[in-house]
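Removed: one protein chain of the complex. Kept in place: all other protein chains.
In this document, chain identifiers A and B correspond to the written order of the chains, with residue numbering beginning at 1 in each.
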Amino acid sequence: MNTIADELTSHRFFAGLDAAHLEVLTGCARNVVIAKGASIIREGAHADAFWAVRSGRIALGVTAPGRGMLTIDTLHADDVLGWAWLFPPYRWHFDADALDEVHAVTFDAVCLRGKCAADPALGFDLAQRVAAILGDRLNAARMRLLDLYGSPQPG
Amino acid sequence: MTPVSHRVVGRRVETADVVTLQLEATDGSRLRYAAGQFNMLYAYAVGEVAISISANPLGGGPIAHTVRNVGSVSRALCGLQIGDTLGLRGPFGSDWGLDSAAGGDLVIVAGGIGLAPLRSVITQVIAERDRFGTVEIVIGTRTPEELAFKAEVESWRARSDLSVHVTVDRATPGWRGTVGVVTTVLPRVHCDPAAIALVCGPEVMMRFTALALMERGMPASRIRVSMERNMQCAIAQCGHCQLGSVFVCADGPVFTWERLEPLLAVRQL
Partner (left out) sequence: MAGPSGTTLALDGDGLETVIAAVRQRGYTVIAPTVRDGAVAYEPITSAAALPRGVGDEQGPARYRLRERDDDALFGFAAAPSSWKRYLYPPATTLWRARRDEHGTLLFDESAAAVPRYAFLGVRACELAAILVHDRVFAGAAHPDPTYAARRRELFIIAVHCGSPSGVCFCTSMGTGPRAREGFDLGITELLDTATPRYIVEAGSPAGLELLESLAASPATVQDLEAAQAVTDVATEHMGRHLETGGLPEMLQRNLEHPQWDDVAARCLSCGNCTMACPTCFCSDDVEAQAPDGETSARVREWASCFSHDFSYIHGGTVRETVRSRYRQWMTHKLGTWWEQFGTSGCVGCGRCIAWCPVGIDITEEAAAIRASDGRGRGSA
């Protein structure tokens, strides 16, 4: 059976991570299985963890009165859920629900922040990886703002 | 070139502004064409417009055209009913070159109404499934409601020999599928550098898609995209569709990204 360290090295988010850093991170990590339909995080709640998704899909969204949850993004294997744990005030911006049974490695945020403070090199590496993901998400969101497939005015 | 009169023998409303017309020549003639080619469709007293063929070239049935109502001619075409006639000139232009892709993997990426010319390919691939390796189909649409060919896409999903990913830019309540722009799906599809990619959608979507495919290690020469330009004559004589030295109507509409990238890099070429 894979150890958490093996699972993390094969995850895209941690690709190429220094072995010593990986060792430190696993100290804050554990495997979780999230039932299909379960709520994982809630808007406004304390951001005390993040998840490296190994399988299954997660819907990220907002709940509007009378409209249920409106999905704004979906996360899949090799994605990570959550970055608000890294920046004060550590509050989630969106809801996340499991669309399938989700297998993930979850990290305790307080533990992680402690390790990052103790080892700035690790902190920088992790912050860079999160920043890269934020960049990708921002680009994807900008492309959606273009409304590429929208109808031009019929002329 | 004079059009051939064609009768609408089937009509399906795909979405709020998209209609698929099945057409048969009134003189009984049959059009031979390859997936990716287009015809000029004529609505009486309104005009002509270039529309790609959306049917399986090997299917032997009526020709299909999927028309989005974006202008006066396409509006008139969308309004035609079974039994009505229209004019058809064609087929014109280059095709997806499916024969040269045989034996290898395919990555098919469609955005919006760009699925129409790719439906021609997908239905042909299904008819000759053992000629190809893995087939990944990524379909991006604005909302779940705006997905064309819904029932067919469902039947493609149900096949174990196709891998179909539908993603929407904007979910509506009840949508349980993927949300996100098509390029965010590409990192998850099986994509061998030796595969052939076929891409059709709005120009900006094709640019980003080609980049994302190249990030997956695909060479520009193996990425094929289908271009849209103003087309009137369709035979390289009216000049409207020029893009640098290229006549999109005759040299295209399907080009390799290798050919197209430097042309699209020049603004307003």
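To be clear about the criterion, a residue touches a chain if its C-beta (ideal position, glycine included) is under 8 Å from a C-beta of that chain, and two chains touch if they have at least 3 such contacts.
Fair warning: this is a prediction, and the values are worked out from it, not measured in the lab.
Residue B:86 is the one among B:18, B:64, B:86 or B:254 that touches the chain missing from this view. In the full complex, the hidden chain is touched by chain B at residues 1-5, 7, 26, 42, 44-48, 70-71, 84-87, 228-230, 232-233, 235-240, 242, 244-245, 247, 250, 262-263, 265-269.
Convention: only the chains that are shown with their structure count from here on.
Rounded to whole angstrom, the centroid-to-centroid distance between chain A and chain B, based on C-alpha atoms, equals 35 Å. Contact residues on chain B toward chain A in their complex (touch as defined above): 17, 69-72, 75, 111-113, 140-142, 146, 167, 169-181, 183-184, 187-188, 201-202, 204-205, 208.
Residues 12, 57, 59, 61, 67-74, 76-78, 99, 136, 140, 143-144, 146-152, 154-155 of chain A are the ones touching chain B in the complex.
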